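One chain of protein is taken out of this complex; the other chains stay put.
On to subunit A.
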């Protein structure tokens, strides 16, 4: 090969490597290079669950904060939702200038363990509104090491959405249990009319739906603090109830759901429901606004999630919130901002506008939440022994690797490439090993 060919090869390789390594998103930039406040303090803040509406709302609230605190300016960074958490992680790893950040329940442990976020206990101890937080919100706040590493700004709790018109037409009641849900789903399924009973989630993070079924079948024997394990120390995947749950789960997919829902993610699930293809959907409250927009009033409603044969239902209530970087140079001001955003009035306003469940107790008395589509959320919150809030083992080293293969395993199982026994055995072995290595 001649010299020019080698040059050509070198150039091609340069291009290949440039393409390979250059696919990360551009660095998020602050919205504006705003000047520092009167006292020279400019806080840098980054949000994670970004959307144009949410960012606009946040900016509105930050403007109020700045008006009340003339010495402080806030620069908000809003990376695109897809990859926002990776962006935040990168910023933290690079110790980029950052004071307030949105922490998610699944990265709180990772952030605290790496020393990225501040334990807010010294601040919450003096904060009069800390006791205003609901029990679930407090549990999310103290997710890691029982210490408040962030203050939640809204809860993502699932309910059952159902088509009242289809139910009426078929003469069936709203399902209260998973068994009733299967019966209803089968009855409402008619592929010739492109109608299916249930908006199944088989795509990204579909494993979470398999888990809520397994938890409901295993009941209160599940260790709520680390719900991949039972109270007696065995893994969740080792019990006969879990096998029963997985068999049920496949039946629900095969007999009451669209075939291609094996790869459905959030968008398809919701679209299936609002476009009139599926009769039931289990989702977070952020679906309410979209359903209101696209569906006729009176054709749909919400209800508490179904319970299992054990008489209970569990789920992981998502609760992102505002935290502070451990290396912030303006900790007092950063806490001031967190305190402002977490104030019961501000916090309820934020929850209402972002269609999430509020984190403060007083919101239960708000008409907005006491009636209509939000009512089942409050109903569930008021029955904490029936609708349990559990935690995933995100503090285990193997959590990430498990997530990476869990969807694939579930899909293989649904497509008859893996038996329920083999699937559970694989997960049982994995988590038994994880537990042993942790000791």
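By definition in this document, a residue touches a chain if its C-beta (ideal position, glycine included) is under 8 Å from a C-beta of that chain, and two chains touch if they have at least 3 such contacts; residues count from 1.
Keep this in mind: contacts and distances are computed from a predicted model.
K.L.:
Would you kindly match the missing chain to its UniProt protein name, picking from "Sugar ABC transporter permease", "Circularly permuted type 2 ATP-grasp protein", "Aldehyde ferredoxin oxidoreductase" or "Probable tRNA sulfurtransferase"?
P.N.:
Options "Sugar ABC transporter permease", "Circularly permuted type 2 ATP-grasp protein", "Aldehyde ferredoxin oxidoreductase" or "Probable tRNA sulfurtransferase" considered; the missing chain's recorded name is "Sugar ABC transporter permease".
K.L.:
Could you tell which one of A:123, A:300 or A:399 touches the chain left off the display?
P.N.:
A:399
K.L.:
Out of A:42, A:110, A:189 or A:381, point to the residue that touches the absent chain in the complete complex.
P.N.:
Final answer for the missing-chain contact: A:110.
K.L.:
Specify the residue from the set A:231, A:408 or A:425 that touches the hidden chain.
P.N.:
Answering carefully, the residue with contact to the hidden chain is A:408.
K.L.:
Out of A:60, A:190, A:225 or A:260, which residue would touch the omitted chain in the full complex?
P.N.:
Checking the options A:60, A:190, A:225 or A:260, the one contacting the hidden chain is A:260.
K.L.:
In the full complex, which residues of subunit A touch the absent chain?
P.N.:
1-2, 4-5, 8-9, 12-23, 86, 89, 93, 110, 113-115, 191, 194, 202-204, 258-263, 265, 268, 271-272, 275, 277, 397, 399-401, 403-404, 407-409, 411-412, 415, 417
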